[in-house]
Each structure stands twice: as C-alpha cells, then as structure tokens.
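One structure, pasted below without further comment.
Excluded from the complex is one protein chain; the other protein chains are retained at their positions.
We call the chains A and B, going by the order they appear; numbering starts again at 1 in every chain.
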Amino acid sequence: MKVIKNLKYSKDHEWVKVEGNKAYIGITDYAQHALGDIVFVELPETDTEISGGDAFAVVESVKAAADVYSPVSGVVLEVNEELLDAPERINEDPYESWIALIELSDPDEVEELMDAVEYEKFCSEED
Amino acid sequence: MSRYIPNTPGQQDDMLREIGLSSREELFSDIPCRLRLSRLLNLGEPLSEMELLKIMKDIASENSNLDEYACFLGAGAYDHYIPSLVGHIISRQEFYTSYTPYQPEISQGMLQAIFEYQTMICELTGMDVSNASMYDGASAMAEAAVMACSAARRNKVLVAKSVHPEYRQVLKTYGHFRGIQIEEVGFKDGLVDLEELENKTGSDTAAVIVQYPNFFGNVEPVRPASEIAHKNKALLVASADPIALGLLEAPGNLGADIVTGEGQGLGNPLSFGGPYLGFFAASESLLRKMPGRIVGQTVDRDGRRAFVLTIQTREQHIRREKATSNICSNQALNALAATVYMAVMGKQGMRKVAELCLQKSHYAYNSLIGTGKFKPAFSAPFFKEFVVKSSVPVKQINEKLLESKIIGGFDLSKDYPELGNGWLVAVTEKRTKKEIDEFVEKAGVL
Partner (left out) sequence: MKNNPLIFELERPGRKAYSLPDCDVPVSDMATLVPSEYLRKSEPALPEVSEVDVVRHYTNLSRRNHGVDSGFYPLGSCTMKYNPKINEDVSKLPGFTSIHPYQDESLVQGCLEILHHTGNMLKECTGMDAVSLQPAAGAHGELTGLMIIKAYHESRGDKNRNIIIVPDSAHGTNPASAAAAGFSVVEVKSNERGNVDIEALRSLMSDKVAGLMLTNPNTLGLFEEEIEEIAGMVHEAGGLLYYDGANANAIMGISRPGDMGFDVVHLNLHKTFGTPHGGGGPGAGPVGVKEKLAPFLPVPVVEYKDGKYCLDYDRPLSIGRVKSFYGNFSVVLKAYAYIKAIGAKGLKEASEGAVLNANYIMSKLKKHYDLPFDRKCMHEFVLSGRKQAANGVSTLDIAKRLLDFGYHPPTIYFPLIVKEALMIEPTETESRETLDGFIETMIQIAKEAEETPEKVKGAPYKTVVVRLDEAGAARNPVLRWRGKEDDICQ
C-alpha cells in the first residue's frame, strides 16, 4: 500500500492536499484497493457548500458504491472531470486523481487529520 | 411422501442419523415449542395429477374465455394475436425455470435475450436506454415519476386525466408515500388540455405525464406537451402502447425523456390481468437514475462477446436504502415473450398489425356512428380504441352483446361521468369484418 508524505489523511480513507487556503481531496491507495476496479465516479457540483464529514461524491466499483466524505469544510471550486471518462485513473494513481478542489472555510480542520505515518499505522490496524 | 420430494422416508431417516438427529422434529428444535403447530394446516388432502387437472378444468370452465367470444374490450389489456412459437420458446425450461442471471457464464441465453429486448424497446420508443422490465405499465409509469423527481430534484408531477385511471391510482399510491405531489390536468376533445397544462407547469414541476395513445385511444399531442415541460425544465413521461409504435412516431422523436408502457400486447396472453410487463426506456442522461436491471455487452477473457447485468450500483442489493428503486424480481419471462414476438413480427409485421388495428377500429367507429344510435365523443385522431356516446347505459348494451357471444367495450361512466354513457371500444387485428358488422348491428338495436 502506498502512502505519500506531505498529505493529510482521514479515517474514511480520503487524502487532503493543502495549497494555501485550498485543498485537493481524493481517496487513498488503501481505499481504491479495497474497492477494486473503479467504474464510475459521481462528482459534486461546483459551488456546493460542504461541511466536514459530508458525503460529497460517490466512487463505484462493479459490486459496491462507496460514499466519499469530505474531511474538511468549504466550497467546491473545481471537480476532476477527467474521472467521468476515465474512472480507472483512481486505481492507477489514486494520489494524482483528485476528486474535488475545495476552498477551505476552516483551515484548522486539516490539523486534526492524520499524517502519513499515523495513517499507515491506522491502516495496518484496520486489516 | 409428496411426489415432488425424491428422498424416501428411509433415506431421510438415514440422513438424520448421519447428522446425529433422531427425529424430524429435532430439526426444528430452535423454534420455541409454543410456536410450533401441533396440527396439520387446514389445506386438504393431496391430489393426484388427474384429480387436480379435473378440478382446475372445472374452475376454468366457470370463466367465459375469449376463444369463444369476440372481444371489443381493451382499456389497457388487449386481445392481440400471439404467434404460436412465442409459447413454445418461453416454455423452454432453461428460460422459465432459471433465476435472475446473476452468474453470466451459465446465463448467456437470458442475458442476450434481454439485451435484444432492450434494443427492440429502444427502437420502438426512440429512446437511448431501456431496462430489463418492470411489473406492469402502471408501476413503470409510477417509477418514472419517482425517477423524474429524483433527477429534477423537484417534487411535483402533473398527470393528464386522459391517462388510464388505474395508472393514475398507482401513481397516487406511490406518490403519497414518497411525498410526491400529484396534480391532474383535464382534457379537451379527448386530448390533454394544453392550455391548462401550460398554466399548471412551473418551476416546481418534475414531470408531465401523458399516455400515447391515451386511455381514450386518442393520439395525444406529445410534442407540444414536451415543449411545455421542457420550457419549465421538467421531464416528459409518455406511457405508450407498443403496438401503436409500429406505426406512430416514436415518443423519443417527439421530445419524451422517459417512455414507459404496458408490454402485454407484445405476445402475452390476457390472463385476467397478469403477469404482463412494464417497459421502461429513457434518454442516456438518466441512465444512472433508472430503476431495475440492465444488461450490458462486454467480452470474456478470451475476447468473445458476452452479456452481463451492469450498472448494478443503482440497485437494492448494493445500494440498499439509497437504491433508485426497490425492484428486484421483474417480469423477465414476459419480456422474453415480447422479444420473441417482436423478432417474429419484424419491422414490417409490427407495422402491419398496427395498420390492421387502425383500419379496423376506424371501420367499426364509422359503422357505429352510421347506425345513428351513437355519437362521437371526440374528434381527435385515434389508433385502435375510441369512445362513442350512447343514449342508453353501456351496461345494457354490453349485456345485449353477450347474448351474441360478444364482449363489448369498457364502460366509462364510473371513471368519466362527464362523458355520460361513454363507451370505450377496442378493435385489434383479430376482429374480422364479420365480427365487427355483427357487433355494430347488435349494438345498434338498442
């Protein structure tokens, strides 16, 4: 399982990449592996306001549909439309395949998330 | 031991012993004694096949079946001809005794047949995608309303009063419990009142529902209705008669976003109201909101074309309370009958059946009016069914016709009292000129 330094992680297996007051959100290698072949991604609409913990996207495999929870609050600035045509990008490179870019309304929330070391440990306990 | 249980009592005793039990009762020891029946159910003694068949034939003979009557009754279920081979194909055990095709490697037969069905329904309706069937025309239409509300994120549905009364009742039931507001739109000259529709359609309208041809048999103005719906960003749902679609323009080409309908006329017997099949087709953008099973094409590991249930994340077994619908079992065998029917008819046959219905119904209509005893109810164009008004109650006419072994049309007085003695008459390709002439003659006597 791949974990990347400098990213933040949630217990629901989302990663957050902070750039200033914005953050990219995606699902982790652990999550894509658990789901298997991803066949569809339901993206949020831009300008949607979301609170931390809200389900804001859905990632689907052939036999499962997993809600993606936003670990942070804010407004959806941009979504990764490439995933509509090529959902398998998440399997191939989960950390480059961001789902949404969010303008953070409460940057402190990021601090409560796990770092790479903590997340790795968290995953090993999940198994 | 019942004839459907192969194991002999002796074998069962051996099996019990091998698993360490001494009696059949012990199998049920997890059921508290108080809850165990101490008597046999009151359901009578077993019957031999001969005895059973005798009883069933006796009961069947208490019905007056249409093989012995000329049927002019329609109203949502039609006496169309079923080609002989339809029954032979759907009686193949590999089809009728199988379950839902969850294991594609040993279910390619049913899966491919459904794929063919989906293609045929798309062709008839002019839509992009079709599911594998719903329970019937009424529930398919209700599910279309539910889907439209979910897609439009609105909560109100307008339905034409010229839609089948029972379909509207089912819609009301589904709508009531889902919190969907249902409003009816009246009719003018037997067609949906476009002015009223325009006034009622607004920014809260999720869908406008019309029937095509409508309950009265009239060819509903689908295009202007869909223009009104679309102007308000609502969807147009058409509940269509598939037989009519052999001749009439596909609703998809008239602006419909969802097309549902009753598929009974496609090779399924009347069977006192069921089982039939509801078909359900939609434009591509609505695919992920569709209810029910859908079959898709793919390849196997060796590159062979193969078929499989797909986009299943919409369905109850995966999405549970978030599923687009709770439907699981559908009407697969009826859909297979429809598929075989359409394969037999082909494009020319479908057109010819529709033409026969159209010509014969107009002949019957003109003849009835010609007796001077009936008045036209509407001037709108109709397909295989029409409404005339009588000066005497319809019940009386139908009773008179029975004497000549004719089943008359549907009495509209209960559902549409505003039409007076309204009589809804259906004429399919099965009615001969002789039958129609006799029908008109006997009906015109009163």
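One rule holds for everything that comes next: contacts are C-beta pairs under 8 Å (C-beta built on N, C-alpha and C of every residue); 3 or more make two chains touch, one makes a residue touch a chain.
Predicted, not measured: the structure shown is a model, and the values here were computed from it.
Q: For the full complex, which residue in B:216, B:383 or B:439 touches the chain that was left out?
A: B:383
Q: With respect to the chain omitted from the figure, which of B:296, B:376, B:420 or B:444 is a touching residue?
A: B:296
Q: Using the document's definition of touch, tell me which of B:138, B:209 or B:237 contacts the absent chain.
A: B:138
Q: Please identify, in ascending order, the residues of chain A that touch the omitted chain?
A: Per the touch rule, chain A residues meeting the hidden chain are 36-37, 39-40, 60-63, 87-88.
Note that in this section only the chains that are shown with their structure count from here on.
Q: So what's the Cα centroid distance for chain A and chain B, whole Å?
A: 44
Q: Which stretch or stretches of chain B touch chain A in the complex?
A: These residues of chain B touch chain A: 288, 311-313, 318-319, 322.
Q: So in the complex, which bits of chain A are touching chain B?
A: On the chain A side, the touching residues are 40, 42, 60-65.
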